[in-house]
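And then chain A:
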Amino acid sequence: MTVMLETIALEKRFGGLVATSNVALKVEKGARHALIGPNGAGKTTLINLLTGVLRPTAGRILLDERDITSLKPHSRVKLGIARTFQINQLFAELTPIETVALAVSERLGCGKNWWRIVGRPSQVTDEVVKILENFRLVDVMNERTAILPYGKQRLLEIAVAVASAPRVLLLDEPAAGVPEDERHMILDIVARLPGDVTVLLIEHDMDLVFQFAKWISVLVNGVLFVEGSPEAIARDERVRQVYLGETGHG
Partner candidate 1 sequence: MRRLTALKAALAVGLLGLTSAAWAQDPVKIGLILPMTGQQASTGKQIKAGVDLYIKEHGDTVAGRKIEVILKDDAAVPDNTKRLAQELIVNDKVSVIAGFGVTPAALAAAPLATEGKVIELVMAAGTSIITERSPYIARTSFTLAQSSVPLADWAAKNGIKKVVTMVSDYAPGHDAEKSFSDRFKEAGGEVIEAIRFPLANPDFAPFLQRAADAKPDAIMVFVPSGQGGTFMKQFTERGLDKAGIKVIGPGDVTDDDLLPAMGDAVLGAVTAHFYSADHPSAKNQAYVEAFKKANNFRPNFMSVGGYDGMHLIYEALKKTGGKADGDTLIAAMKGMSWESPRGPISIDPETRDIIQNVYMRKVEKKAGELYNVEFATFEGIKDPVKAAKK
Partner candidate 2 sequence: MSQQPPGEEIARRLVARASWQPLEVLFWAAALASIYVLPGRHLILTEIAILGLFALSLDLILGYAGIVSLGQAAFFGFGAYAAGLLAKYDLVTEPLLALIVSGVAAALVGFVTSFLVLRGSDLTRIMVTLGVALVLREIANRYAWLTGGADGLQGVEIKPLFGLYRFDMFGHTAFCYALGVLIVLFLLARRIVHSPFGLSLQSIKGNPVRAAAVGIPVNGRLVAIYTIAAGYAGVAGALLTQTTAFTSLSVLDFERSADLLLVLIIGGTGYLYGGLIGAILFKLMQDYLAALTPQYWPFWIGLLLVAIVLIGRERIMSWTKPIRALARRLDWRRSTTAVAVEGQRP
């Protein structure tokens, strides 16, 4: 199997605080890879490093063997890394149609086209239709995003990332805050992601993690603590302790 995304001795410091320490993560092509860890373990920092929102203090990031450490966020998207956000980062004033059309246009390279009307190359429209249908957003597609129910916003959050047709998709707690009865929608969507897309999932919800992941990495205090198959992680005493310690607190 080839490695799709790899970090080499990745490190990020905020002043004196080490948020990511010497992380060597390998995500294989087409993987269903989960990254878990207690609160404050540095999971979101790692995602921000991978997507270029933050610059690492040291270390390198490789995408399909290409060094992307110094690339800007939008250039990484062009190379095929897309992400979702733990807390919705949507365009409150745009409708789902517009939001998805935006991402699709950008991917098809007509984002800087200032002459054609959005959606005029029918390729864009076709893709938008496909995504909105896939993500069950058709019924709310003309509402302003700001007034969508939370579950729908969450779906849109993932839909936008998928609209970039990524090779690597980073999902940052996709089910966070979604009420129990809508959670199955998210699970369903995640499960139905195309097989050739490499997925790195950050999640607290262990049901979702164990249902989805074929491989799990555990991050504690910015350090890659342990890796293994779901079965191995489930059996691992140290992991259990880390988590028990956390749940004991809160």
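The candidates were selected such that all candidates are chains of the complex that A comes from, given by their letters.
Heads up, the rule we're going with is that a contact is a pair of C-beta atoms (placed from the backbone, for glycine too) under 8 Å apart; a residue touches a chain by one contact, two chains touch by 3 or more; residues count from 1.
Please read all numbers here as calculations on a predicted model, not as lab measurements.
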Complex partner of chain A (touching, any copy) among 1 or 2: 2
Touch list for chain A against partner candidate 2, complex: 51, 53, 72-75, 77-78, 82-83, 85, 89-94, 97-99, 101-103, 105-107, 110-120, 122, 124-126, 128-129, 132-133, 138, 141-142, 160-161, 163-164
